[in-house]
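Omission of a single protein chain aside, the complex is shown with its protein chains in their original locations.
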Amino acid sequence: MKKKLVQTRKIVEHLTTTYESYVSFHEADPLGIVWHGNYIKFFERGREEFGRQNGLDYGGFYENGFATPIVNVNCNYFKSLKYGDYYKVRTSIVKTVTAKIILNYEVYNKEGELMCEGETTQVFVSREGELALYAPSFYIEWQQKVKYSE
Amino acid sequence: MKKKLVQTRKIVEHLTTTYESYVSFHEADPLGIVWHGNYIKFFERGREEFGRQNGLDYGGFYENGFATPIVNVNCNYFKSLKYGDYYKVRTSIVKTVTAKIILNYEVYNKEGELMCEGETTQVFVSREGELALYAPSFYIEWQQKVKYSE
Amino acid sequence: MKKKLVQTRKIVEHLTTTYESYVSFHEADPLGIVWHGNYIKFFERGREEFGRQNGLDYGGFYENGFATPIVNVNCNYFKSLKYGDYYKVRTSIVKTVTAKIILNYEVYNKEGELMCEGETTQVFVSREGELALYAPSFYIEWQQKVKYSE
Partner (left out) sequence: MKKKLVQTRKIVEHLTTTYESYVSFHEADPLGIVWHGNYIKFFERGREEFGRQNGLDYGGFYENGFATPIVNVNCNYFKSLKYGDYYKVRTSIVKTVTAKIILNYEVYNKEGELMCEGETTQVFVSREGELALYAPSFYIEWQQKVKYSE
């Protein structure tokens, strides 16, 4: 089982965060393993933890006149978590010069094995529904504050 | 296994509606049966079908200045639907003189056996967050239009 | 806002457990608040935490030849959690002499206000699908170990 995406990405190492939890009964499917679509929820929990720890506030985007819709989600599955299993989600931000927020997620079990890896891509859209070709200034400021480019 | 609630309720027979579907893989749990909490989603689908067929429009409530939050949900489970099973939800409105919308849901399998039965209670809350002690006039009008009291 | 059920129940105080988390984006509805059916998931997380802390292992039931299906779930809603809100679930076991596991759940926000309160009732069913009229011996042993009756 190999790490696919993250090895081909330049991520901002010092911003990577970890979210930990246990698989709940309602997250497992008739095979007793996490239903594949539920990892998208685990990614979202990872993304929210990333936001909390790094001060990236989605509400703040909104107040500044932008939504940040997800335009792509992608996930490669390697192994399966079972009901009751501990897991952790490592969330990393990918370096990009485009007006996008690309986050990479790796889900590990207790033994540190990679269960799946995925990515979400978000863009900036104004209140009028227009796609921003340049990242809004408050996002640039956030990048500077957290030393995104170092 | 017996029909519990609906036999003790006065329902408006001619307004009862039926929603039909199949159990999807992601709705079943490690025992291969519908996870108990997912029946609350089936109830909501029943409630939405009830609204579509009887012209009870929740958006309309909103425009008229009211939200209709659910203040109680209750469900008794008798038998289990499995992945792939056909099911139908019969949704009935309960007669009440209080300022509440009480809906009763019965979920049946293909053989017509009762899987579970539940109820939701909704109240009317103004935009200021105040509980309405009397049903709003547009709800009364809806009741008259559909012959709720006959 | 009043505590309804738990005040009328005899609970085993020293077994009450607490589960803490934050409301995720996918748990909130178009009104920006937790969708009412998702509290059933919060109850399950509370129930699982109760099991982990008090050594009540559902897998163990299975190995001992019993399933413990939920036959009733009930929830009263008082206030609403919003996206991003911290919450905690207090899970208590109710004293009963019947062959049932009755758990009570209270969901609180950061300020300690009661958001909702619910209950689940589980019975013991043998592998042959027969309802147990007496609690199985391994459950009685668990009750003794945790001083359920004191």
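Going by the order they are written in, the chains are A, B and C; count residues from 1 in each one.
Just so it is clear, contacts are C-beta pairs under 8 Å (C-beta built on N, C-alpha and C of every residue); 3 or more make two chains touch, one makes a residue touch a chain.
As the structure is a computational prediction, the values presented were derived from the model and not from experiment.
**Student:** Which one, C:Y39, C:Y83 or C:Y139, makes contact with the chain that was left out?
**Tutor:** C:Y83
**Student:** Which of B:R9, B:H26 or B:K100 sits in contact with the chain that's absent?
**Tutor:** Of the listed residues, the one touching the omitted chain is B:H26.
**Student:** Of the residues A:A28, A:C75 or A:A135, I need the one that contacts the missing chain.
**Tutor:** The missing chain is touched by A:C75.
**Student:** In the complete complex, which positions of chain C touch the hidden chain?
**Tutor:** Residues 25-26, 28-32, 35, 37, 83 of chain C touch the chain that is not shown.
**Student:** Going by the touch rule given at the top, which residues of chain B touch the chain that is not shown?
**Tutor:** Per the touch rule, chain B residues meeting the hidden chain are 22, 24-26, 41, 44-45, 48, 52, 59, 84.
**Student:** For chain A, which positions touch the chain that isn't shown here?
**Tutor:** 31, 36-37, 40-41, 44, 67, 69-77, 80
In the analysis below, only the chains that are shown with their structure count from here on.
**Student:** Hey, how far is the Cα centre of chain A from the one of chain C, in Å?
**Tutor:** 31
**Student:** Taking each residue of chain A in turn, which ones touch at least two of the other chains?
**Tutor:** 25-26
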